[in-house]
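All protein chains but one are shown in place.
Letters are used for the chains, namely A, B, C, D, E, F and G, taken in the order the chains are written, and counting of residues starts over at 1 for each.
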Amino acid sequence: MFTVYLSGEIHTDWREQIIDGCKDLKINFLTPVLNHEASDGAGDVLGSEEQGFWRDHKSSKINSIRVKNYIEQCDLAIIRFGDKYKQWNAAFDAGYCAALGKPYITLHGENIVHPLKEVDAQAQAWATKPAQIVELLKYTLS
Amino acid sequence: MFTVYLSGEIHTDWREQIIDGCKDLKINFLTPVLNHEASDGAGDVLGSEEQGFWRDHKSSKINSIRVKNYIEQCDLAIIRFGDKYKQWNAAFDAGYCAALGKPYITLHGENIVHPLKEVDAQAQAWATKPAQIVELLKYTLS
Amino acid sequence: MFTVYLSGEIHTDWREQIIDGCKDLKINFLTPVLNHEASDGAGDVLGSEEQGFWRDHKSSKINSIRVKNYIEQCDLAIIRFGDKYKQWNAAFDAGYCAALGKPYITLHGENIVHPLKEVDAQAQAWATKPAQIVELLKYTLS
Amino acid sequence: MFTVYLSGEIHTDWREQIIDGCKDLKINFLTPVLNHEASDGAGDVLGSEEQGFWRDHKSSKINSIRVKNYIEQCDLAIIRFGDKYKQWNAAFDAGYCAALGKPYITLHGENIVHPLKEVDAQAQAWATKPAQIVELLKYTLS
Amino acid sequence: MFTVYLSGEIHTDWREQIIDGCKDLKINFLTPVLNHEASDGAGDVLGSEEQGFWRDHKSSKINSIRVKNYIEQCDLAIIRFGDKYKQWNAAFDAGYCAALGKPYITLHGENIVHPLKEVDAQAQAWATKPAQIVELLKYTLS
Amino acid sequence: MFTVYLSGEIHTDWREQIIDGCKDLKINFLTPVLNHEASDGAGDVLGSEEQGFWRDHKSSKINSIRVKNYIEQCDLAIIRFGDKYKQWNAAFDAGYCAALGKPYITLHGENIVHPLKEVDAQAQAWATKPAQIVELLKYTLS
Amino acid sequence: MFTVYLSGEIHTDWREQIIDGCKDLKINFLTPVLNHEASDGAGDVLGSEEQGFWRDHKSSKINSIRVKNYIEQCDLAIIRFGDKYKQWNAAFDAGYCAALGKPYITLHGENIVHPLKEVDAQAQAWATKPAQIVELLKYTLS
Partner (left out) sequence: MFTVYLSGEIHTDWREQIIDGCKDLKINFLTPVLNHEASDGAGDVLGSEEQGFWRDHKSSKINSIRVKNYIEQCDLAIIRFGDKYKQWNAAFDAGYCAALGKPYITLHGENIVHPLKEVDAQAQAWATKPAQIVELLKYTLS
């Protein structure tokens, strides 16, 4: 069983496209929590915070339990950068993978090639479409 | 001798402020190559490339020789996010530090607290001014 | 299958509350030996000791076979500090987790926040009630 | 040069006794910040906090920069448990050492042998007086 | 289940001989992609390249996703050097195994003993025929 | 499933006693090849050697494929020293375990306590009878 | 001080060109033993061997003491493939570097780009002339 972690953008259907395209392959797909509001409020159960920084802090640390475990378990990570938002967490995941020696593939448009050059430099590949990721996975598991 | 790596934004004088404020401390400060043009063209000596992606790729991999060694040598990294640009390389460095267990402190304005929440969650501290970093270093080496 | 190690206090039913609350989740819960007398006498089968120090020494080293293996296998540790006893073994487990990069959550009352500050500082979260741990596990595995 | 980290109790002169007794040996002694108030307020420079938990959190994470680096640099840690306070940070440091495979010696009275049994079980030795530590260091560097 | 990675030459039937000879053993055999043309063009789905260097680069990095994972998963690698071609990738795999501490056995003719001396020096054994590998596997799993 | 590696003496039935005593426990017992002659001649299939040193060398390296994998897989090693022979391989296995942080228990008579002091010092326990090992395993898996 | 290991071809003056070009930089250059005959006979002092395989074996293992230590000490390796010989040891060193995460640069002609594709794929750069290596080192240490 090959394990793939799908990191990054949560507002388009790129994960579904990849998972759907690979339905005949033995792949265990892992993702972070994809519900934006639930993710931002992951720590609220521990008590409310007046300052935004501490609310974010509590939630991010709880989210990292899942993210850290899944990155360490995966054989390959796909890291997606969309057109909006800062997406520093995706770049953070890429750096985390690089330090662990986990292979990753980036998925992003041509317009952000230059600012992503350090992230792409450590990647095994750069793809622009989910269908390419599907092809690469089919090949890798052929 | 304590070693500090100064990662991130290269268009303001935050590094000078920190280095200047710590001139009485025994700290070995390390930085990436700070000349933007030289950094973008680090690989040109190996031959020109028609596609921007490959020029970036060659230069980034050469830059990573220095960055990787310096992060692994440091006792602490300071990771600065400024007001402009994508700065995915700074978030990448933070992820790299986190995976290695290298302590790091982030330095950024309050306006980007929310998008940096995953990066801040693994940091030892978040500062908004270089002078605070100087104080923390003085304390740490007291 | 997600694996959770439940470390610390053995005189209240916090483990049962968590395990019970998670009965619909695919979690493999691990614990140290919870029988206080059996644990203190784990080494007696190897011969009796006149000095308390050596009896403790033999038993603790035998207990560490289980504890060490379970901490290294877990994806998350919950570390509980109760109202009584020194509980240095719980803090020891937390330090062990921190050095390995294993995520852990502390579970303790507000009255011991200050003496536990170094232990909490490396934790992914601090909870005061088993029910909060249950919620965090449900979220993490959602 | 042999490096020794002196962890734990800060209210008696055990560190001075050891350092003084070893003045003819080539030992580099490292300690945490020993000023109790400065340590508790290490993070105040980053802004005040209304809740005690967050003030402690910020200060402890800053203190951990020094502690983590010093433990990783040392060849041996001495971990002292005194008669007062919870001292969970000392047990935490011991667990951290154990996971890294760093040798450590505990220094504590006979009255707390039983609650420290897990901490002592992973130690290279248990001493009751600083003068014994001095003898062991003289022997080790003979 | 014992896992064996079969690295190197792809133009003779040495893999089939080994797999066939071990059909009664519980061995999970892993291989790189063995179709030469597919392997050389693994990256073509990401866009064509005018320069041979970059086409090779893209394909090799994609192939390394599989190779790296399989080497890290295996309990033993068999590394085959045939009579033709440079086969630097086989020597590269051997060096990769050596650095990870993965045991490997080389399989090659007597005529290339001298140029392979550094590769053989770190191997657990040197065999000249697939049937010998079969015998060694039967013995190891006896 | 708990995995136990049984290292050392091959001329008495201590392994059978332990395995038999644990038949109601979920333990996966691993051993080296126990047939003395087969073990000494493990490398003969690769060609005969005139010098005893090289015959031993080839056989030992082949045996190490199994031993190394099994030690790395085990949760606990039992290392048995009998009354005869040099048994340096058992002490070698103990050192290997110690460096990896694998817990091990020694099993030997009281008459060789002094020469085994360094080996016992890193062990989790010293037992003199297989029945004690059985009790310790029952306790550990209780 | 930056440390560079110069691996590979020993029959041309590429090492001298690099060392000479970098004489104004603070670089500690390391090399294997470069005397071909001395290297082949490194083990002869331990007794002569009738079989070539064992003579090579003894010498290669002795050479690996130096090579292994120097690769692990270096910040960057330069791996040179010339026009002659099999040079499997150079590819082996590259694989060793890759597994350790040591950055390396390859130095070879355009005619062997295709057979070196797996080796180049993990390199930080591919250069064709020693003068380019000199430029890259000047840049990296600027």
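Here, a contact is a pair of C-beta atoms (placed from the backbone, for glycine too) under 8 Å apart; a residue touches a chain by one contact, two chains touch by 3 or more.
Quick caveat, the model's predicted, so the values are computed rather than measured.
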Candidate in contact with the missing chain, chosen from D:Asp20, D:Asp83 or D:Glu135: D:Glu135
Residues from subunit D at the interface with the omitted partner, ascending: 2, 75-76, 101, 103, 124-127, 132, 135-136, 139-140, 142
Residues from subunit G at the interface with the omitted partner, ascending: 33, 38, 42-43, 45-46, 58, 61-62, 64-66, 68-69
Contact set of subunit F toward the excluded chain (per top definition): 52-53, 56-57, 59-61, 63-64, 81, 85-89, 91-100, 112-122, 126
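The rule is short, and it goes like this: only the chains that are shown with their structure count from here on.
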Pair with more cross-chain C-beta pairs in contact, given A-C and E-G: E-G
Centre-to-centre distance between subunit G and subunit C (centres being mean Cα positions), rounded to whole Å: 49
Averaged-CA centre spacing for the pair subunit D and subunit B, given as whole angstrom: 31
Shared interface positions of subunit F, touching two or more other chains: 101
